[in-house]
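First the structure, then my questions, so here it is.
Heads up, one of the protein chains got dropped from this complex, but the rest are sitting where they should.
Labels for the chains are A and B, by order of writing; each one numbers its residues from 1.
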Amino acid sequence: MTLLGKQRLKWVYSIGIIALISLFCLGPLYWIVMTSFKTPGTEFRKPVEYWPSSFSLESYGVILGPQFRIQNAIKNSFIVSSVVTFGALLVTSLSAYTIARLRFKYKIESLILIQLAGMVPPIVTIAPTFVLIRSMGLLQTLWGLIIPNIAYSIPIGTWLMAAYFAGLPTDLEDAAKVDGYPPFSTFWRVILPLAAPGLFSAGVLAFLGSWGEFMLALTISLGLPGAQTVPVAILTFSQRHELQWAWVSAGIVLSLLPVVVMVLIFQKWVIKGLTAGAVKY
Amino acid sequence: MRQRLRLREPAVAVLFIIPAFIGLAVFFYYPIGQTMIFSLFDLDHTSDWLNAPFVGLGNYLDVMKSRQFWLSLRFTFLFSAVSVFLQFWIGLGMAMATFAVVPRLRGVLRAIIIIPWAIPQIVQAAMWKWLYNTDVGLIGDLLVRAGLVGRPPLFLADPRLAMGAVIFAYVWKTASVTSIFLMGGLAMVPDHLIDAAKVDGARTWMRFWRITVPLIMPTILVTLLFRTRDALRAFDIIYGLTGGGPGTQTDVLSSFAYKFYFGYVEYGLGSAYALITFVLILALSLFYLKRIQPHLQFRS
Partner (left out) sequence: MAEVRVENLIKAFGDVIAVNEVSLTFEDGDMTVLVGPSGCGKTTLLRSIAGLEDVSSGSIFIGGQEVNRRPTWDRNTAMVFQSYALYPHMTAFNNVAFPLRARRVDRSGIRDRVQRVGESLGIGKLLHRKPRELSGGQMQRVALGRAIVRKPEVFLMDEPLSNLDAKLRVQMRAELKRLQKDLGITTVYVTHDQAEAMTMADKLVVMQGGHIQQVGGPEEVYLHPANMFVAGFIGSPAMNFIHCSYHADELTLRAPSFQCPLPSRYTNALASIARDQVVLGIRPEDLVVDLDPEPGATLAEVYVTEPLGKETLLTLELGATMVKAVAPPQIELGIGDKVGVVFDDDAVRLFDPETEKALSAA
């Protein structure tokens, strides 16, 4: 077989592999998207329709409309996740720098404490956290979600940033020290700009993590519409309107769009962030 | 450089790490401690343990006596074992696929693989509810068309099927993450070793088992640890898809405990459950880590 022939064959089976994997990964999504375009009430037609026989954007209208206003939930989620990301980056980069670079007597102990926290199942902390938030009067508020989520991002974020800092060459810090910069300036002006990729990864993970966080969001919202994030909104929505699958599907699609788009754009950093944790062992 | 308060390095180090410590203390360690305290009291519809009757280990005993606890424990293990097994092999397959395709399509494939991970678990739950719908759900319909069953099965109503349904839905998302972890490991296998194996006369299968797998073993072990831990504390998918049902057949420890907290509002019992879950995960993690320690050391 000529080289060209061999190459063509490779393309053919590459496309085959991609088709197979797409079936698995994207198949379910296709179904939901299709359902969202069906005229409400036609979802239960048989034989099962893989393409809407009656195409309609009505469902989108409904969930964006006065009854459900999914935009609110999306807005809430965006606010929460953005603030959390900002806060998380600040806290984790600082603590990671201490662990990775600065002279600190309790590095190993700190790492253990942080890792241990990462092992804790949310169910263990949920009740006291709920009581705490309640006593601070932050139930049903966005801040009640933001603050804990920043804390939740600490284990993964610190680990990631520490691994990243450790991988940076020490020359620049040495040069800065020789030039007379105090540690904080070194951190702010020299290290942080260099750590941009790491920050990106940690940031994206923090954003997505807080976006998808459910247990606390559910608990804080008390099942009522005020200050709901997207996951909670979708759940309550789907539970209350069990049979309105077109509506629910539209809701799902809209709630997915922001994150899926985000992930696709920031793919590279997501992958780097996820693998830095596992692979650095 | 302005003349500010010139802090020396050790002081800066402490200053930098304090916010993280505070965060951990308030939202991890304090709650753990508080939960431990809750578990020692009878807290029916109240969280005020200072005025509640002290029951010592009574809650734990109640838990141990409860049949549903053991059922949910059993299912948690089943759920974790099966889902980790499935997500590993599917994830490995997908990871290897990214290396098998033409380089130009690699990015496309990675994007496709990563999409299930991006979707919040609970949204997935709603999604799968529709997919598993008995009348017109996609899954049921496909099975009928493939001739495997006569009528679409009652995924979520039949206890045994519900277990499988929940596991599969969980695997759908987690195979994605596992795949990404494994991709990282595979990328670290140096090309020249594979070249050497080819020249030495090893065919594809032999190269995979004797060269690739041993070289990514550290990654595999760490990945399995993380995935198992996550599976043991799974909550969202169960809560959203079946609510632990039918009945409590698909309850895992987390979802079951949650019901105690916010369903029955029994803080004491709920805490006991939660802590048992925690101890379980901790013990398994440490045991696992100890056993795989020797395998984690090698750098070529």
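Here, a contact is a pair of C-beta atoms (placed from the backbone, for glycine too) under 8 Å apart; a residue touches a chain by one contact, two chains touch by 3 or more.
Computed from a prediction, not measured in an experiment: that's the story for all the values here.
Checked against the full complex, the candidates B:P53, B:P214, B:G247 or B:G263 give a single residue touching the omitted chain, namely B:P214. The set of chain B residues touching the chain not shown comprises 190, 192-193, 195-203, 206, 210-211, 214-215, 217, 298-300.
Everything that follows uses one rule, which is that only the chains that are shown with their structure count from here on.
The geometric centre of chain A is 15 Å away from that of chain B, both derived from CA atoms.
Of all the residues in chain B, the ones that touch chain A in their complex are 1, 4, 6-10, 12-14, 16-17, 19-21, 23-24, 26-32, 34-35, 38, 47, 90, 94, 97, 100-102, 105, 107-123, 125-131, 133, 135-136, 138, 141, 172, 176-177, 180-181, 183-185, 188, 218-219, 222-223, 226, 229, 232-233, 235-236, 239-240, 253-254, 257-258, 261-262, 267, 270-271, 273-275, 277-278, 281-282, 285, 296.
Of all the residues in chain A, the ones that touch chain B in their complex are 10-11, 14-15, 17-18, 21-22, 24-29, 31-32, 35, 43-48, 90-92, 94-95, 97-99, 102-105, 110, 113-114, 117, 119-132, 147-148, 150-152, 154, 158, 180-185, 187, 208, 211-212, 214-215, 218-219, 230-232, 234-235, 238, 245, 248-249, 251-252, 255-256, 259-260, 262-264, 267, 270-271, 274-275, 277-279, 281.
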